[in-house]
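Apart from one protein chain that is not included, each protein chain of the complex appears where it belongs.
Chains here go by letter, A, B and C, matching the order in which they are written, and residues are numbered from 1 within each.
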């Protein structure tokens, strides 16, 4: 059996530091909310749609509340109050606000009990719907059997949801286990979620609730015909992380990209905003039984994969601790890493093997998410195809949870239908060829692989301890992460963070916390 | 260190049986000669060229001797005798015979001493030339360093020697260590070697001495510019095995395809003829310092690579023993095997690894020749490229001597220039990636790989012992080898085998045996 | 009727995307890249993207490219000649022969001329068969004679005449410089000359053989990659039965 020998004390120290860091944001999670958290509450209350200009109702409602200084008590209260006052549904309230027919600041506060009753009923209903989706997913896996390991994960990214559907179905029929619909360029910077089915995206298709629904329906069809449950995933990260998490929960996405720090480091979103949003978004994920996927690969697209290997490990440990805080179980933590070592480096396979084994050894129960070569993919499609084969080899050999298949045209265009098919063929061939190879082998005494894994772990531990000392925000401001400086009060979206007042209400949060047994 | 644990007694038993089999042909090697052996002697005496119809002088001379019943004393005597009688050079004698101007049966036998003196001088000269080529090769390796391991071996097969040269040079510049010029379809069935530079072959280019010379000169140029000695190889096997071996020795080929049994099994050449010819041909190879390469891969192009894996091992052991009889050292035995397991078989990588490790373990000092996937190569060039990557992986992991690169277009056409280049890129990438991986790993306790290797070894041992019992010719007649029945007196070329008489002379054989310290 | 043309598809209907690779006798660089682009332009392509340029050394460069074509085809208008007889399994074929012909069929097969690739014809004829289908030798009502590799056309025809064969099976795998066309043509011309052509079915096969090509060359049927004994046996049995019915 291929197995690392990690120093247990170092593992413990690293986890302790990470836990310390993640644990220091109680104040933020407890006392603050954000525009998108409120919009996600609005969505959970059943409000959806957009005005003629495409502005989503949840934005119009929450912006209205902000403009009227009604936000600190939470959108839930304001809407429930309006419902009690007007006898309308939440959606009707929102439409009236959008039409300018209703000014929520003009309404009298109804009796606390009446509001509480409305909220209780409406939140029960929303959570029940999410639970049903979770249970349906579980029943599908029970019926058809669990996902293969590594699961075959491919992306579609045509920009047009209807083309995406064709490509996704073909991929699922060919053996894909998970379909990711890649988002249009920089959707994470939009402070709203576009509405409806979309056909024009760049480098990907907008994440919208309707698009989620269309794709889910298509994949449910294939699941039934193939007798294999096909999972769907999309990105939550960005300025709308909680909202998209809610949409995913409602439309039965099965996994979601959700990294505690991605928005800060790679999208220059404000640190407080990001951490706060991910806290709530992940709780929604946890409640919905959605597997999260983190974005450690991003570190390696800009930094050297050997030199900065420890940043991946450190980030995984942090993501793990933040996930625990939100009630996510290890079985649902798709912690990320990536195959990005320069293919010209001697013994790059051994190095990569060390890194991949380290991730698996640290998170043995997690469906670790393994990203393919991208940086060194070139216009030479034949060579890129080979790099993907080596990546698939290590994926199977080390038992990764999710294998994000590399495309032979990675350096050229978002995948054509045939590219994806060749990627699946590549994975299936390699997975089958080296199926049980890991049980045939062991590491030689004093192997470089074992040494290397321990070195990376030590570097990560040292780094985490330093960050714990300094405080995460200070460390980020200093550029300790990915060589990027992110000051605590810089970046996009800080103005969307606000302090909750005493009377603030978020019935969803409270109920989910209870059910997830969080304090 | 990745290492098998083979049962030493079984290895010993297998070798003993193979030795017994190869050792039982003393009578054949001692008492017989063949048309092509005589033609090779004629060639060594300096006779070359062809008549207007393209019939090679060596054939015209030897056919003349046969027609005149002069062959049993050997061509060497007849020609030397004519030289003494006429004062002509060997070439002049041959030309006169070809022109019908000289009938060798009309000449009186000259004094034994005079003939011996001519033969002594002429054979010294020929052997010196071959020795010089060997020494030149050795000096080149001393100067530029040894061949990489596995060596990168690619084929050219345009049918046109001048196109071959372009492609060979490009390949050498890209990193190929060994260039094989593939022969035109079924040249092994020609009972003569075509003459001169050729531009029309099917599926390959004729093996001619001029073609050898043209290619050697081209590669010498690249060796000098690249400061890396580029080796050249071609096929000896067939009805002209000894002649082609001689041509290769003279033109400084560095390796030659020469399998003790290929002609019998795969070309239906008579068993006696084949074994006899290979004996002399291999001695020429040995003398010239040429590395032989055997054709075990052929078993697997028609039979299943798992079921019949033992036939490869058995053939390797036989080829080894026959090679030793001809004075070839283990360092020059390129025993063959091939990556031909059905890629759909679960764990095919582990199975192949077992087979490849077995070959290396049995012949640790030999530059084992590893053949690529061909049978399961398909018109899907992307998939074939991947199979070649897995093949390259195992080649480096198990330290094969010579890696015959697979082409992504194997199922389509003889290689285009770009196909070969992609194959080299594939090998270089994989070799470098897993360079020292074998030192990182070991086999797990009780691994399937170790068990499998021992099973194949046992099957081979059992088979060899059975063949030793029955006698090789009987076994071949029964179809024990490759399921093909080859009766002792069937097949092509038996009429070219004759019994030497008392006065038979072959000064080359005697001198080579002495220098090679053979009895 | 409106023509529904189909076009190459990358990720959007009718985007016409095609992947190319080819080598030019020119060194790598901007001039070479432009030469590659011009070649693709001459093929009428648009949106040409030369994404890969590999130095093959020795004055050659390989280019890897994507481009769009406006070429399209109406699938409804495509006619391909295919072997259309239904495919029966071994037992059914044997029964069919027994009931429709009432006698054993004789087929003689070979890999002709310089070709030594017997795996294909063996897959069709040998007892063992291929991919879970027994070969013709195993059929109760087929007398299958496999002459093996590199059989001269003359020898094949002689044997077929001697055996009063119902069908001749020829395999051709090597196709370099169209040698398979030459060999197959030679066989059929010899058969015509000897008056054998009308006496038996002439069937050929190999990875580059299609039924269409076979017909063109004067054969009765052709079988390409992925053919099985069952295809051939059914074809022979049904065709012979048809001929008998007509006669």
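Quick note on the criterion: a residue touches a chain if its C-beta (ideal position, glycine included) is under 8 Å from a C-beta of that chain, and two chains touch if they have at least 3 such contacts.
Computed from a predicted structure; not experimentally measured.
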item	value
Chains in view touching the one left out	A, B, C
Residue among A:92, A:120, A:174 or A:488 that touches the chain left out of view	A:174
Per the touch definition above, residue among B:149, B:380 or B:455 touching the missing chain	B:380
Residues belonging to chain A that touch the chain removed from view	159, 166-167, 169-170, 173-174, 185-186, 189, 202-203, 266-268, 301-302, 375, 379, 411, 413-414, 416-418, 421-422, 425
Missing-partner contacts on chain C, residue numbers	6-10, 13, 17-26, 30-35, 38-39, 42-45, 49, 60, 69, 71-73, 75, 78, 80, 82, 208, 210
Residues from chain B at the interface with the omitted partner, ascending	157-158, 160, 163, 167, 378-382, 409, 411-418
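Note that in this section only the chains that are shown with their structure count from here on.
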item	value
Inter-centroid spacing, chain C versus chain A (mean Cα positions, whole Å)	51
Distance between chain centroids, defined by C-alpha means - chain A, chain B (Å)	60
Chain B and chain C: spacing of chain centres that average the CA atoms, whole Å	34
Residues within chain C bordering two or more other chains	54
Chain B: positions in contact with at least two other chains	422, 425
